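Note that one protein chain is taken out, while the other chains of the complex remain in position.
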């Protein structure tokens, strides 16, 4: 089978191809490595490409598969990781100069899960530094370009992974989502991605941005591929105190359930001013398609959703300011030259190691937690956070799922918002409420706006309803081919 | 709320151990002020009687059995350290 044909296969087809001997793991791996080599020069979606290691791993897995030692759904499947998942013996930069030489001494929980499942790690994806950003322009390793229009951003912070999927440089990647970092780039790049319920996937070994919000999730071409991946990475891990102990269903078995009678809620606040009309048009059409599939659509209200961005920009920076204190130039990471004294060591190492947006958020967070401001900012934000969660709890009394845009616009131009943090923050206006509530949210492509850029539908489920969400997206994808579209230049 | 002074920026930068050069302070003042303006919307919200929400899920802490599971990995862990000697991490002299 040709390399181009391999890169168009779903995870299930890749698995079948490998396990029926149509092609080897090595051939599948090479197909992707070659595409990366050929196409990623322009996209910059990878910080590290692990050609030698991937081939070595492919060889071992080929043998294990032949000997019948490995047969799971991800056995032999190439994949990539956002560069904030720790990978033992492999550079883990978090998109930062701070960790430019950080070869992780250990594997993240999800890294070990995918390793054990027989996946082949192709490389580490570019990202906004420390996952802070909505455009991937905040990477110390350069901007990532959107395969649909290389003048545009891919979204962020998991922009590298989203671009890689869009250009078929990997069949599946893991990203993370703190305020929309899977869903917003997923929408900008026309790929499918899911941020599960907070606690569904262990955060162990995932370099923290905001601990009460961070959640790992898969990005791929289809909901089915996300389901297959989620089966491997979801579940309880004793090393993460916030890891949920709820049982993990087989996410693939319910994909074909009917969505007839499904009650879909459309939050009126997500369709108000701020939503680009081109995006609105595409969303409205997709909603109608769901109605044609038997779903019942109803308006719901999330009256506090407009407060989500302000809440987020207190809570996330506050947690981040503390989480990032460990980067002090003592035990790992960047250390400045010739520190005069301890304070100089700290201040210069951190000033030099962190990029602008990271420093800005550390400043905001430090300020919000400091004496005299804690109650007005942090405590207040935590209270409003509860109001936002309560809105969802109330809405889910009336509907099964909530739908709306993943982002207010399609991908914007590189540099367009780079100097206006607040404008950038509003790119996550529809994804942040879900994150604050800890609810699962996903995005899947539903078409293109007039500018030719993809639009993603956001699907929000109740707690631990990932199976139902994947089922709904899968049913849509059975009846559409938006998710299979490929940017012409990367075909 | 909202506007933040240059002095406050420098005070916060010290708490956060960031060496913000004097000529960048003004830019921090303006960008942080914009962010604080965005956040200022929260002041108007009535939150009387609302319990702060620190975690998305209402779960409680799980406890670990008191068992030693770690072994000495000093060499591996110090491979990424900027400066070590005799197994110690080195920093500029700390004066107490």
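Brief remarks on what is shown
Should a chain be cited, it is by its letter among A and B, assigned in written order, with residues numbered from 1 in that chain.
Note that in this section a contact is a pair of C-beta atoms (placed from the backbone, for glycine too) under 8 Å apart; a residue touches a chain by one contact, two chains touch by 3 or more.
Keep in mind that, in the parts below, contacts and distances are computed from a predicted model.
The UniProt record for the undisplayed chain lists the protein name "Aspartyl/glutamyl-tRNA(Asn/Gln) amidotransferase subunit B", from the options "Lactose transport system permease protein LacF", "Chemotaxis protein CheA", "PmbA protein" or "Aspartyl/glutamyl-tRNA(Asn/Gln) amidotransferase subunit B".
Interchain touches from the omitted chain, evaluated on the whole complex, reach A, B.
Of the listed positions A:38, A:260, A:288 or A:326, the one in contact with the omitted chain in the full complex is A:326.
Across the entire complex, the residue among A:108, A:437 or A:453 in touch with the chain not shown is A:108.
Touch with the chain omitted from the figure is made, among A:38, A:66, A:239 or A:285, by A:239.
Contact with the undisplayed chain is limited, among A:49, A:127, A:206 or A:470, to A:206. The residue from A:94, A:364 or A:467 that touches the chain not shown here is A:94.
Touching residues on chain B toward the chain that is not drawn are 14-15, 17, 54-55, 59-70, 72-74, 77-78, 83, 85-96. One chain is missing from the display, and on chain A it is touched by residues 84-86, 92, 94, 99, 102, 104-106, 108, 203-208, 210-212, 238-242, 318-319, 321-322, 324-328, 330-332, 342, 346, 366, 369-371, 374, 378.
By definition in this document, only the chains that are shown with their structure count from here on.
By the touch criterion stated above, chain A contacts chain B in their complex at residues 101-103, 105, 197-199, 212-213, 238, 241-242, 244-245, 304, 306-307, 309-311, 313-314, 321, 325, 328-333, 335, 339-348, 350-351, 354, 359-360, 362-364, 366-368, 370, 376-377, 379-387, 389, 421-422, 425, 436-439, 463. Looking at the complex, you find that chain B touches chain A at residues 1, 4, 8-9, 12-20, 28, 31-32, 34-43, 45, 47, 50-57, 59, 61-62, 64, 73, 76-77, 79-83, 89, 91-94.
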